[in-house]
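This is the structure I have questions about; it appears just below.
As you look at this complex, bear in mind that one protein chain is not there, while each of the others sits in place.
Chain lettering (A and B) follows the sequence in which the chains are written, and residue indices restart at 1 in each chain.
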Amino acid sequence: MSSMPRELGLDWRARGHSGWWAFALHRVSGVALTLFLPAHFYVLSRALTGAASLDAFLRWTDQPLVRASEIVLVFLLGAHLAGGLRLLFIEFRGWRAAWQPGLVATVIGVAAICALTFALNLTPHP
Amino acid sequence: MPIPASSAADSLKVRVFRSDGAQSGRFVDYEVPRQPSQTILDVVTYIQREIDPTLAYRFACRVGMCGSCAMTVNGKARWTCRTHVQTVAGEGQVEIAPLANLPVIRDLVTDMREFFDKWARARGQFVPTATRRDEFAKVSPESPQRRAIDATIECIGCAVCYASCDVVTWNPHYLGPAALNRAWTLVNDVRDGDRTGRLGAVSGDAGCHACHTQQTCTLRCPKHLTPTDSIAGLKRASLLAALRGEIA
Partner (left out) sequence: MSAARREAYLWLASRASAAVLALCVVVHLATMIVAVRSGLSAADILGRTRGSTTWAVFYAVFVIAVAVHAPLGLRSVLSELVRRQGALLDWTMALLALVLLAGGLRAVFAVTIA
């Protein structure tokens, strides 16, 4: 028996809907956060050798590219949190599939608010 | 009698997946005259009758009751007898392929055996506890269990949800939305005698816990069932059964 021609990527025609995007965001954010954590723990552990050691690293994070990555991480954390809460409500409270697009939009909105607030607080105010 | 296509606007460009089952297939182009209220099944039928009699495809009732004509139309699994050409043929083009996640026997015909085998593995069969000599079971239509059954009992096994699920693609053993949905209706059937056995069956490596709530199944189901919700119910029910020691 033969098989369907397999595209290299995913066929987006059937996938570009809110429930699928919620899944994709949850998976991407989860993997990114898992990869980030060991680095995060290492940095904080530098405090073991004194505050100066930690400060040296924190100065490095003052670069724009690092700051931008931090904002993205906060977005991903907010997204994984809000998306996770959505899943908990679906799985435990039986929230129906009907109003999902609105719920997914809310998830992304919450994540965006977290990231924006974080970003705004990063910029020095007079 | 074939109606000749008089102009470009009156004809439809159709790409159809062809394969002899032995090797990988390819898409072949056809031109089909447009008709009012034409369905994709009409298009496939026209090709087989008027252009290429070797085209293999499945259908039965052609009125949206049996689910036999399910195929992939422009990337989405649908019943072709209930898909109007004008709904899907943007720019006068349509792509027709067999259902995904199933082996292809030939052209548009898939081997449905694994779909039904998984149904059996999920213990999607009613196990009786009474005989004809016993009183009828009294089940209130308002009870939460009967309401849960009502929402999901109309499945006719068309495999549109199964073909639409990424977890089925990525996890070869995953029982799939239809089998799990059927298991949920039986878990809620107060007359059934194998509740705990069934919960064990849907709880393994390939069971309900593999669902990621993508909801494509619910979105695509032609009967508007909600396998996502059924699977969420199975997650809760199987956990309770495990905590109570009802699952070995």
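The definition used in the following text is that a residue touches a chain if its C-beta (ideal position, glycine included) is under 8 Å from a C-beta of that chain, and two chains touch if they have at least 3 such contacts.
Everything quoted here is computed from the prediction, not taken from an experiment.
Residues of chain A in contact with the chain left out of this view: 27, 30-31, 33-34, 37-38, 40-42, 44-48, 51-55, 58, 61, 74, 77-78, 81, 84-85, 87-88, 91-92, 114, 117-118, 121-122, 124-125. Residues of chain B in touch with the missing chain: 167, 170-172, 199-201, 203-205, 207, 209-210, 212, 235, 238-239, 241-242, 247-248.
By our rule, only the chains that are shown with their structure count from here on.
A separation of 33 Å divides the Cα centre of chain A from that of chain B. Residues of chain B that touch chain A in their complex: 17, 19-27, 74-77, 97-98, 100, 103-105, 111, 164, 166, 212-216, 218-220, 226, 228-229, 232-233, 235-236. Contact residues on chain A toward chain B in their complex (touch as defined above): 1-5, 10-15, 17, 19-20, 22-23, 26-27, 87, 90-92, 94, 96-97, 100.
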